[in-house]
Structure formats: structure tokens, C-alpha cells
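Structure provided below as C-alpha cells; questions to follow.
All protein chains but one are shown at their positions in the complex.
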Amino acid sequence: MASHPATFSTGQSPAAAVDALNVADDAQTIGALPDDVVMETVNLNVFYGDFHAVHDVNLSFGKNEITAMIGPSGCGKSTVLRCLNRMNDLVPSARVEGSINYHGQNIYAPKVDPIAVREHIGMVFQKPNPFPKSIYDNIAYGPRVIGMKVDNMDDVVEEALRGAALWDEVKDKLKQSAYGLSGGQQQRLCIARTIATKPDVILMDEPCSALDPIATSKVEDLMLQMRKDYTIIVVTHNMQQAARVSDRTAFFTARPDETTGNRTGLLVEFDRTKDIFANPHDPRTEAYISGRFG
Amino acid sequence: MSNVAARTASSVTAVNLSTGKSKDKNLGSIVFLGALWFSLFFGIVVLVALIVDTAIDGAPRFDKYLFTNFTQTFDPTQAERLAASGRDPKVLSAEYSGFKSGIIGSIILMLTTAVMAIPLGVASAVYLEEFASKTSRFSRIVEINLQNLAAVPAVIYGMLSVGLMAALGAQRGIAIGGAVALALLILPVVIITTREALRSVPSEIRQGSLALGATVWQTTWRQVLPAAVPGISTGTILGLSRAIGEAAPLVMLGFGAINFAPAFPFIGSKIEAFPLEIYDASSNSQEIIRESASAGIIVLLVMILAMNAIAIIIRNKFQKSW
Partner (left out) sequence: MSVLTEPGPPPGVGPAPVLTGKSRPGEAVIKVLLVVATTTSVLVTAGILLAVLEPALEFFRRESIGEFLSFDTNKQFSALPLVVGTGLTTVIALSVAIPIGLGAAMYLSEYASKRARKWLKPTVELLAGVPSVVYGFFAVFFVIPVVLRDWLGIPVSAYNSLGAGLVLGVMIIPTIASLSEDALSAVPLALRQGSFAMGANRMQTTLRVVFPAALSGIAAAVVLGMSRAVGETMIVLMAGGSIKSTSADITQGHETMTGVIARTALGESPVESTEYKYLFAVALLLFIITFVMNMISIAIVRRFRQAY
């Protein structure tokens, strides 16, 4: 098991650490790939205006697996995640090269509608963002807007809340504002809201970073339960979390541009979580998970 | 330099520690603060003086006839004489002159204005905030145009409506002409305040909705607009309160001197506007009618101040901190 992150105190800057490791910047290690691939990125490059945010990322996400994306701040892991359901379209200057194939279809193909993509690929955000409505309406909103055929909305709401392990806590106050819930409950409500539309893949962008340890462990338990029904891709700062919940881990790092100093994110290593934590191939991965920089 | 610093530091210490007074309590600072207080309350004092002076002038005329009678200009003594012939002086004498046509007219004007300005203004604001690219040429042109329109003199909006009504072959002095002028006059206010209200809705709400597969319009209609309603109503009420007191554009449109209640459906009938009727009464040679103008002003001010107060309360009460 990797050392605890609180122990890293070498005082070394990340760049210096990379130099010290003396490895080629673009070296990449790809370990065992999933058999049943739901989604994959092929030579994914992301730009914001002239800024090259992410360089050549190739990943595949297995069905009913949890894939964790880890790495230091600014390594592009959240950017990659936001490309996976085209939420990056909302940034006017964003541009994507390469392709992201979902069940064999490139979601960036011209004919693809980002709205339809998001119906299949849901997202949970860093900060819980319930709508300023009742708990019930928060859940019912998704099925309503995508025009899902629903026999009884009450059942859909109950099923989604049970799916997010929240039903017992809120069943008596469904008509109350979602803002009255605690942070952890709000985040599980956002998960319930996402599964109410019956997506195939769920993206989670640091879902526990705003939560306390107890709420975090509830969300982690929930993720493990949800794995049997969904494919989950999670970005996390917390290596323990990646180790605890994920089946596969992708480690990203950032490479500063020599002239501009802008940091471009790239994939260093992608493998089964147990392998990457027990036996990392790339010295940068090892340095990160052993807490030498990050 | 270090001398100065040392002296300042020591004096601060001395002042603070030995006397308990801060440097903000010296004479210059007190005079300055007094001047700022004066500035802040000058306007309020003027407003109070205006209300008190006008209320005293209008005191004899705070009666129901202010609301139930039309403008009456018969000399009171003449009216008394006519009363001998069996006619009711209350419907003739200037003593009982009222603003019925103006009050009805202004309410019609305000409602018609609201019906035009709110959908148009909110739609523009929604397009600019939620749909248009902020950097597009169209957005920039609209932006500058709005800032300019917000400062175009009110009387010129009257000319625009005159031109429009003439082009449509409509009669002068009808409600719709005035409402068009007033709606276009407050349109920039409605757009600008609605945009601010939309902008204050956090982007997390939009992202949460879009991530569920909602379209931009669904997100706007079901999430962003409802969350922005308090801000939008504040701006709209302020805009309408400006419209109800505005007289200049209506002068251009030939409003005034209507001594009958407008016929349904109102928008095509000739109407009077409250502020214009007050203007007419205040320039009347009979003092008794000028008294009614004072009383009418208090009524108008109560209406406008009430609208402003509602707007401020909505703003302060429903302002979400998110």
C-alpha cells in the first residue's frame, strides 16, 4: 500500500522532481486493458484557444468498472473527464482533436448531438449542485427534460433515491427544499438525480472533495454498489480513494512548456489499480503515489 | 523617509495607546465625514421637504373626489349658483376636481407597457446571457446600443412612437401609442436588470441541468429563469415605476384633456395620463385646482414609492447568496 499523502514533505517542486527522475516526458505505460470497452479516447488533444491543455490521451473504460483518473493539479484529468460527455463544449474557446468513441461512435462526430450524449453519459460535480427546488423535483427533472417514458414518477424518484442510498433519510421530506440537506446528502442527491435518467456511464469530478470523511465513505460505498449497473469514471485528488474504489487507474501529469510555461497535461500510466499502486512502471507514477510530489 | 515613518508610527502608537483616539478622530476627518453625511442625507432631506410641502398644500383636497371625479374647472362660486338650478356642485366645482381619468389612464398605460416591455426585455436578456456568444459582433453591437438607449432623453421616445403611430395610421393620444413609447423607454432598464439577475444564478445550476441531457432552453426555462425571478421582478417594478411617472414622451403623443373614462378594450381609446393631468392642474390659474395638483402629486408619489419599496424588499429579501 502506498504511503499516506500527509507524509510528503520533501519541499521539492514538481518540475524539479520530474527532472530528478530523469525520464522522457512522453513515456507512456499502458497496462492490461479492459475486455468489455464502453468508451475510449483516441489521441485526445484539448486546446483552450492557443493553450494546449491535454496531449495525446489514449484510455479505455471497461463496462461495470470504476476507472480513476489521478494526478497533480493542472494535469488535465478534469479536462479529459469533461470531454467525455461534451461538457467542455460550454467553454467557448475549447477545441478537441482526436476522437472519443462511445460504443464505437465518435461523440465528437459532426452529426452527434451533445444533448443526446449527455443523456447516456451523466455527470456528478465537485461541489454538490442540487437545483433550488424540492428533493422530489430534483430527481424528476432529468426524466422530464429528456422526455423519458415514465409510468409513475413517484416510483422513479424512489428508485433513484434508493439507488443513491438516500431514500431512508429523505422519504418523509420529498417536498422540502434540497438546500436543507447536508453536503453529503446533497451530493448523493446529485448522484440520485443522475441515475434517475438511467445513464450508461457516470462521470464524477472529484465528488468527495467538498465532503467530510463520513460523507466521503458513504459516497465511496455507494460507488462500489453502483458498479454493478453503471460504468463509472472518477477524477480524484485522493489516492486512497482511487485505491479503495477503482478497478483501473490512469495517472496524469503536467509538463510545463519550455517557452510559455503553460502546463500541458498528459497520460503517464494506465493499468489495473492494484498493479499501479503495488508496482508502478513509471518513476513519475511511483513518485506521486509514494507522496514524493503532487 | 524613515524619519517620517518612525514619527507616524510613534504618533499612531501614542494616540492609540495614550488617549484611545484613532487618527480618524482629528478635526479634518470629522469635517470630512460630516460633509459625506450631509451629502448622503441631502437628497433625503430634499425628498422629505418636497413631500411635506406638497402635502401641506394639498391637505384640503385629500378626499374621495380626487379619485372619483374628472377634472372640473368651474369656479366654486359659479358652481354654487348653478346648484340653485338643481345641479350638483360636486360634479362641477373646481373644489371637487379630481384625477379619475388620469389614474385610470396611467393604470392602463402601465399594464400595457408591462405586457410589451417584460416579455421583450426578458427575451432579449435571455438571448444575450444564455445563448449568444459574448464575443460575437452582434452581442457587442447590442451591448453598446443598450447602454446608449438607456440614456436617450425620454421625450425622444415620444417622437419614435409618434413616427410609429403615424406610419400605422393610428389616431393621436391613444393608449397604445403611449404604451409603446413607455415600453421602449424602460426596455433597456428591464434588459439590463434581467441580465444581472441571470448572471447571478450560479453556473453550477446550468451545468447540473445540462449534464442530465437538458437543452439550453430547458435549462434556461426550468432552472435559470425561476431562480432569477426575484431579480427580474425588482428590475421590472423599478422600470414600471419610472414609466408611470413619465410625462415627457406622452406630451409628444398629444395626451391629455380627456374627461371621460376610456372605452374597452382601452388600448385603442384616447386616454389621459396621471402625471400629465398633474402638470395641467399645476399650471391652472385657479389656486383651488393647484391644490388638487398637490394632492394628486402625493397620490402619485405614494404609488411610486410603494412600487420602489416593494422592489427593494424583494431584492433584499430574496437575494440568494448561493
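Note that the chains take the letters A and B in the order they are written out, and that residue 1 is the start of every chain.
In this text, a residue touches a chain if its C-beta (ideal position, glycine included) is under 8 Å from a C-beta of that chain, and two chains touch if they have at least 3 such contacts.
Worth saying up front: this structure is predicted, and the values here are computed from it rather than measured.
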Remark   = Missing-chain contact, candidates B:Val115, B:Ile144 or B:Val229, resolves to B:Ile144
Message = Using the document's definition of touch, tell me which of B:Gly98, B:Pro188 or B:Gly208 contacts the absent chain.
response = B:Pro188
Remark   = Contacts from chain B to the absent chain lie at residues 5, 8-9, 12, 22-24, 26, 28-29, 32-33, 35-40, 42-44, 46-47, 49-50, 53-54, 57, 119-120, 123-124, 126-128, 131-132, 141-142, 144-149, 151-160, 162-164, 184, 187-188, 191, 215, 217, 238, 241-242, 244-248, 251-252, 254, 275-276, 278-279, 282-283, 290, 293-294, 297, 300-301, 304-305, 307-308, 312, 315-316
Query = Tell me, which residues in chain A touch the chain that this view leaves out?
reply = 26-30, 33, 35-38, 40, 42, 58-60, 63, 101-105, 107, 111-113, 115-117, 120, 200
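In this text, only the chains that are shown with their structure count from here on.
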Request  = Would you kindly tell me how far, in whole Å, the mean C-alpha position of chain B lies from that of chain A?
outcome  = 50
Query = What residues on chain A touch chain B, complex-wise?
reply = 85, 87, 90, 92, 115-116, 118-119, 122-123, 125, 127, 129-132, 141-142, 145-146, 190, 193-194, 197
Ask   = Which positions of chain B touch chain A when the two form their complex?
value = 133-135, 202, 204-215, 218, 222-223, 226-227, 320
